[in-house]
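With one protein chain withheld, the remaining protein chains of the complex are depicted in position.
The letters A, B and C name the chains in turn, as written, and every chain counts its residues from 1.
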Amino acid sequence: MTRKLKSDMAWSTADRIMVRGHDLAEDLLGKVSLGDIAFLELKGRLPSKQESTVFNAITVTLVEHGMTPSAIAARLTYFGAPESLQGAVAAGLLGIGDRFGGSAEDAARMLQEGLTEAGPQADLAALAKQIVSSHQESKRVIAGLGHPVHKRVDPRTVKLFALAAENGLSGRYVELMQLVGQEASRSFGRELPVNATGAIGAIASELEIPWRVCRGLAVMARAIGLVAHIQEEMDEPLAAEIWARIEEESSSHNRPSTD
Amino acid sequence: MTRKLKSDMAWSTADRIMVRGHDLAEDLLGKVSLGDIAFLELKGRLPSKQESTVFNAITVTLVEHGMTPSAIAARLTYFGAPESLQGAVAAGLLGIGDRFGGSAEDAARMLQEGLTEAGPQADLAALAKQIVSSHQESKRVIAGLGHPVHKRVDPRTVKLFALAAENGLSGRYVELMQLVGQEASRSFGRELPVNATGAIGAIASELEIPWRVCRGLAVMARAIGLVAHIQEEMDEPLAAEIWARIEEESSSHNRPSTD
Amino acid sequence: MTRKLKSDMAWSTADRIMVRGHDLAEDLLGKVSLGDIAFLELKGRLPSKQESTVFNAITVTLVEHGMTPSAIAARLTYFGAPESLQGAVAAGLLGIGDRFGGSAEDAARMLQEGLTEAGPQADLAALAKQIVSSHQESKRVIAGLGHPVHKRVDPRTVKLFALAAENGLSGRYVELMQLVGQEASRSFGRELPVNATGAIGAIASELEIPWRVCRGLAVMARAIGLVAHIQEEMDEPLAAEIWARIEEESSSHNRPSTD
Partner (left out) sequence: MTRKLKSDMAWSTADRIMVRGHDLAEDLLGKVSLGDIAFLELKGRLPSKQESTVFNAITVTLVEHGMTPSAIAARLTYFGAPESLQGAVAAGLLGIGDRFGGSAEDAARMLQEGLTEAGPQADLAALAKQIVSSHQESKRVIAGLGHPVHKRVDPRTVKLFALAAENGLSGRYVELMQLVGQEASRSFGRELPVNATGAIGAIASELEIPWRVCRGLAVMARAIGLVAHIQEEMDEPLAAEIWARIEEESSSHNRPSTD
């Protein structure tokens, strides 16, 4: 009746620790970087030099976005629970959902499902047109396009796509993403360049990372950034000031005037 | 009355994104690995080649420990909330507290406070004796020593200390940690070798990472491992089986027999 | 350019605290129960005696479901981070997502959107038929029906619907939910009685609680249950045993045999 529990992530004996089939102390420590271990964890094998460069680049892009809602939430949480750094980081990660991490996931899904359905011989330009028009009809936003600050071009996209090309990892997913951006700009009559999450969704697809896991790339990378935000908060705390201002302003219309 | 809010983590304009003072697209992407960005985030500068090797090694050690309570919690959470991968990772990270992540933090604290109080001329052997006896008197466990599986020697410690030495990063913190291990083994009359968290606490101290942030090293690294566990759970789910067994067994003494 | 921040949840002065427009010390403490405050928080007014009975009943239903994935995750988290009871409860709540809390939300949404679109004169039997057939066609599960253990009838549903009727709160939402259950049983050719989450979704709709908040009823109620599970875990810990068993079994196929 019961099903055997099985996992292949890691195991150990008295004298060694195996991670994804590799001896941690003998074969990984001192030889393999944190980013490459992340690749190993997700793919079950170490990356080639080219894959390493590109995979590290997309995760590096996701580490630090400054004073985001997620970073602010982490700092406010640390203020209330300084005993639990892990709780502050967890609170921050909880905001990497549909609006933020979901964007790379949605782009990857659009590309992966699009190319799977269209098949290996698909005409990418036609497929891009079809993707844009189906989004237009159902009034859905196309993931991975446009940016409120980097309106004309997202400098991260340019660099990430260049790195993918230099390393032989710019294939049909990247091409389709770029065509979707061009087609959308035409159809909507305004610049809709591929943004960083669009580039990441496309390149993760080239690396054969399933779209369901793509938001996880943002989650793992942002965990690093959030630890660093907590460290800055320890040294120069902002939470009390943020709290005081927001509480005062948001309740002032209810509070009796004091004169 | 109000205090100016200030952060130096990142900022951006229409055409560039700066992370810790570096141009992300120009100077970091394709040039700097994820582990080195973690170093940059925490230290405000990029690592030397030696620092990079050693810092990557200590974080790599923390990524994947197999089917820990934290990984099981993440999988159970994903089962209930498959819409929120970030929630499953957050749930897993919440278990990286005093018992797990806290151990590297406690070791680093013991070393950093010990050496600060004793001063630059301190006799390390005498300091180690004093640390062990004060823990013995107050019946506190000494962080960073002993392991239920790696009883005689922790293979990660051997490798991490060797890497620190090869890279010129084995100084007084590492020496003190080793002396504490030797002294404790003598005093308690059983083998208490420095374990992986003791080695990490010591080496993080060599890298001048404040002890308060050391549990964050475990948190950021484990986020990577937890994303990979969720991916395995997507492909070969264990949560339903774990739930069924535990629920059945834990309530069977209350349930009326059915014959 | 900036928008004024405004909230009406609570405010205070040196000598009083106002919660949702009521003086906490004068008008609420000793007079109003926890469940009624939950109603006040969500609805902006205190409940009538009838509303109180019914609202307390639906939230009470959601407090304690035994050794769920959520409860197990909370206990495993507490094991790793005993300094942070709040972290263990948060980990448990993170599993109250689409699969568990989402079910009451989905039922409420189906009823609220169904009745809004159909209008006040709608023929409920026809609407139920339409709801069931549209789910059948698109192969979606109908929320709020069927239960793996309470196969024939869910005793909570019987009681909750009886309480709603006795208290004048059984209107068109409850009727529609029941009709959907009958129609689905007919269409699918097997018993699909309204389960507890279906009843809660329907009654919450009678209380004019928006469907988007319905999963929040499960979240707030389960927080109570999770604190109690942590208390039991403090007294009779299960986490270490659960961990040991799962780790051993799930990695045994990889571990070299020891004879």
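Basically, contacts are C-beta pairs under 8 Å (C-beta built on N, C-alpha and C of every residue); 3 or more make two chains touch, one makes a residue touch a chain.
Everything quoted here is computed from the prediction, not taken from an experiment.
S.K.: From the listed residues A:21, A:44, A:82 or A:171, report the one that touches the chain absent from this view.
M.R.: A:82
S.K.: Based on the whole complex, identify which of B:116, B:134 or B:251 touches the chain you can't see.
M.R.: B:251
S.K.: Among C:45, C:151 or C:253, which one is in touch with the chain left out?
M.R.: In the complete complex, the chain left out is touched by residue C:151.
S.K.: Pick out which of C:38, C:127, C:145 or C:192 touches the chain that's been left out of the picture.
M.R.: C:38
S.K.: Out of A:100, A:161 or A:211, point to the residue that touches the absent chain in the complete complex.
M.R.: Checking the options A:100, A:161 or A:211, the one contacting the hidden chain is A:100.
S.K.: If you put the missing chain back, which residues of chain C would it touch?
M.R.: Residue positions of chain C that touch the missing chain: 2-3, 5-17, 19-20, 24-26, 28-30, 32-38, 41-42, 52-53, 56-57, 59-61, 63-67, 71, 84-87, 89-91, 93-97, 101, 149-153, 155-156, 158-160, 163, 210, 212-213, 215-217, 219-221, 223-225, 227-232, 234, 236, 238, 241-242, 244-245.
S.K.: Go through chain B and note every residue touching the omitted chain.
M.R.: Contact residues on chain B toward the absent chain are 4-8, 10-11, 13, 18, 81, 83-84, 86-87, 90, 94, 246, 249-251, 253-256.
S.K.: Could you pull out which residues of chain A are in touch with the chain that's been left out?
M.R.: 66-70, 72-73, 76-77, 79-84, 87-88, 90-91, 94-100, 102, 238-239, 242-243, 246-247, 250-251
Here is the rule we use: only the chains that are shown with their structure count from here on.
S.K.: When you draw the chains as points and link the ones that touch, which shape shows up: line, ring, star, complete, or other?
M.R.: It is complete, because no pair of chains fails to touch.
S.K.: Look at both sides of the chain A and chain B contact and report whether the same residue positions are involved, with over half shared, or different ones.
M.R.: Counting shared over all numbers used gives more than one half: same.
S.K.: Measure off the straight-line distance from the CA centroid of chain A to the CA centroid of chain C, and report it in whole Å.
M.R.: Measuring from centre to centre gives 31 Å for this pair.
S.K.: Which chain B residues reach two or more other chains?
M.R.: 66-67, 84, 87, 90-91, 94-97, 238, 242
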